[in-house]
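Got a structure for you, questions after.
A protein chain is absent from this complex, but the other protein chains hold their places.
In this document, chain identifiers A and B correspond to the written order of the chains, with residue numbering beginning at 1 in each.
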Amino acid sequence: MLLVWLAEAVVFALIVAGILAERPLALAAAGVAIVVAGALLRFVAPLRSALVCAFALHPTAALLGGAALALVLPLALRSSPYWTFVATLALLYVTIGQGLNLQIGTAGVINLAGAAFAGLGGYSVGLLTVGAGWPSWLAVAAAPWVAVAVGALLFVPILKTRGHYLALVTIAFVFIFNILMNNLEFTGGPQGIKNIPTLRLGGYAFTARPTLGVVELPAHANFYYAALATAFLATGILRRLHDSWLGLALNTLRDDEIAARCCGVSIAREKLIAFSIGNFFIGLGGALYAVMVGFVSPPDFDFGYSLIMLSVIIIGGVDSIGGVVLGACLLVPLPERFRFLHEYRLLLYGLVIVVMLLFRPRGLWPAGIRRYR
Amino acid sequence: MPPLELLLQQTLNGVMLGVMYALIAVGFTLFFGVLDVIHFSHGDIFMLGAFVGLSTLLGLAVVGLRTPLLALPPAFAVAVLVTGLVGVGAERVCVKPLARSSPLMTLLATLSLGLVLRESVLIFYPRGADPKPFPQLLPAGGFEVGGVAVRYENLTILAIGFAAMIGVDLVIRRTRMGAAIRAVAQDPEAAQMMGVNLDRTVDATFFLGSGLAAVAGMLSGFYYGEIHFIMGITGGVIGFSAAAIGGLGNVYGAIVGGLLFGVLQTTAAALIPRGSEFRDVVAFAVVMLFLIFKPSGILGEKSVERV
Partner (left out) sequence: MSLSRRDLLQGASILGTGLLLAPGRAWGQKTTVKLAFIGPLTGGTASNGLGGRNSFLLAVQERNADSKSKYRYETEVLDDECKPTVAVQAALKATSDPAIVAGVTHYCSVTAIATVDTYHKAGMPAMVWGAVLPEITYSHTYVEITRVNGTMINQNNIAADFAVKTLGFKTFALIHDTTDYGRAHAKYFGEYVEKAGGKILSTQGTAKDQKDYTAELTRAKGDRPEVIWYGGLTPDGVRVKVQMDKLGLRAQFQGTSGIKSDTFNETAGTSAEGTLAFVEGAPTEKLPGGKKFLDAYARAGFKEPSEAYGPFAYVAANLVIDAIESVGPDRAKVAERLKRTRNANTIIGPVEFDEHGQNTVPLISKYVSQDGKWVLWEDSEYASGKRTLPGLRFKKL
């Protein structure tokens, strides 16, 4: 058990060091440390097997340790509101990724309109608060349902088309959503919706900087905790769903629709359930994003973001709950860390994705084989 | 309702646009035929073709070959050759190794490869961020028929475009390689058993499709007078849409789909109030409707599921 916590603490220290290192020397030291740790894990077999064993033996302890470290992360990052913001964004991508993973990974319903459904959540919050005057917590609670309801428009194509054709339908949907948001008056046009009121619970504004005793946490810490709770809940719920009969049925119809039908799985019903649940979580992520940033605009939800969501689940591991968490926590902050590359950043990002797909096609944390109890 | 001559002019505008879409769409449909994949970086291959053509034309101008008759054939040849080889390279690196895994993999891999191609042109082409003027070598001037402005250049572009399509059609229907492509499209395993070399056939298909995209890229340069590194994004999405409404795997379907998409975009902008703002909404909505009511496209075969 101690070994588990020790390992987690080392990983945590490495991450924080990697994030906060600013001077070239410190950055290089952090980089070398990470590479050394990775190499140790890769090439020293006893260490690896000891760790694997320890984690397998104490899953609860591992989870508790991870949760504790996630809770203290803002404390470690308190010198930098920027990195707290990025960490929060990564957690929102966990929520979104879990929803998308149920659709794409578990049910095989290809959805390249993730950005549009996140946008539906975000825009709903904007319209309900700024336009209709709702309190923001109520708007955040209602917004995911809008994503689910609008998603119903795609029910027919989802049942009628498959594979590449379905990919095209959802691509078309993202483009249509984006053009409409940009050109309609009531959505604020290209400027989007500004001054979305922040979350308030019992008079406590989430933008206030929380203090723990003497230590003041960075500005986005409240949202970090809200996003952490949401991501935790989403992961828990979707893990349960994945392991349930629904998940099994979805896996069956993903792998072979005809065989699934022969086993008594209702294709239409299961697909629509998976699609709607997925959209709920994607919309929730978008809604939280809107109250955190305080504005929404069309370029925030364009096709490019659909691709980032897709790469989160593919690089993490398709149909793998843990993979989504890992993918989001790597793919969101890493490109930010490499911002100093300027023009070369996107080029490198594309290359890395291609290389990863070629050498780890099943993702960093491949989905395990189902265990039946 | 606008007067007749404007309607005719708009139709011509749409057809010009459609020819370029069709050339891109044929590539999508060919690749789908042999490997059952969507090669999403094809839009950026189209962009690359335009830049290779431009560089060749500039190089030829330095040597002194400036007249259209001397400069055009080598420029087209080099663009088709280089772009075709890049297409084959993309297939070898990114498409073929992933063709057997889920379509998601090729989707993400080729989209990322497209990003790499695009950013490479932006960074490594001299001042790649700017739109680049394209030499105007096609015959200038034109005539008016009943108020419709027809330029000789438009006619040349249509001629080259259709010639390229007929060429591809001949290759597919009359040559051994074409027979191999058709055989692989129908049933790769049976084709291999009959002695078709699968790898070579796939390479040839990607060479053919990418070469066509290069022709489309150069025609786009001649038609609009400039090329820009981001032209592949819309080119790719629209090319794929055109191939899908035509029926993936069917070359004639892709041509029909391309022309249809071009005319659709133009008519939407021409006839609907505020149409120019929403023309892509109209076009994509029609694509969605097509896929719902005719899921296998206009000319696509009805697929029968086998267990």
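Here, a contact is a pair of C-beta atoms (placed from the backbone, for glycine too) under 8 Å apart; a residue touches a chain by one contact, two chains touch by 3 or more.
All values reported here derive from a predicted model rather than from experimental measurement.
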Which candidate, A:G192, A:G247 or A:G363, sits in contact with the chain we can't see? A:G192
Out of B:A25, B:C94 or B:L122, the sole contact with the unshown chain comes from B:L122
Which candidate, A:F85, A:F117, A:F206 or A:Y225, sits in contact with the chain we can't see? A:F85
Taking the full complex into account, what residues of chain A touch the chain not shown? 22, 79-83, 85-86, 179, 182-183, 189-192, 194, 218-219, 293-295, 297, 299-300, 336, 339, 342-343, 345-346
Contacts of chain B with the missing chain: which residues? 2-3, 6, 9-10, 13-14, 16-17, 119, 122, 127, 129-133, 136, 142, 144, 149, 151, 153, 220, 224-226, 228, 230-231, 233-234, 265-267, 269-270, 274, 276-277, 279-280
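Everything below uses one rule, namely that only the chains that are shown with their structure count from here on.
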Hey, how far is the Cα centre of chain A from the one of chain B, in Å? 35
So in the complex, which bits of chain A are touching chain B? 104, 110, 156-157, 160-161, 163-165, 167-169, 171-173, 175-176, 179-180, 183, 258-259, 307, 310-311, 314, 318, 343-344, 346-347, 349-351, 353-354, 357-358, 361
Using the touch definition from the top, list the residues of chain B that touch chain A in their complex. 32, 38, 93-94, 97-98, 101-105, 107-109, 111-116, 119-120, 122-123, 237, 240-241, 244, 248, 274, 277-278, 280-281, 284-285, 287-288, 291-292, 295, 305, 307
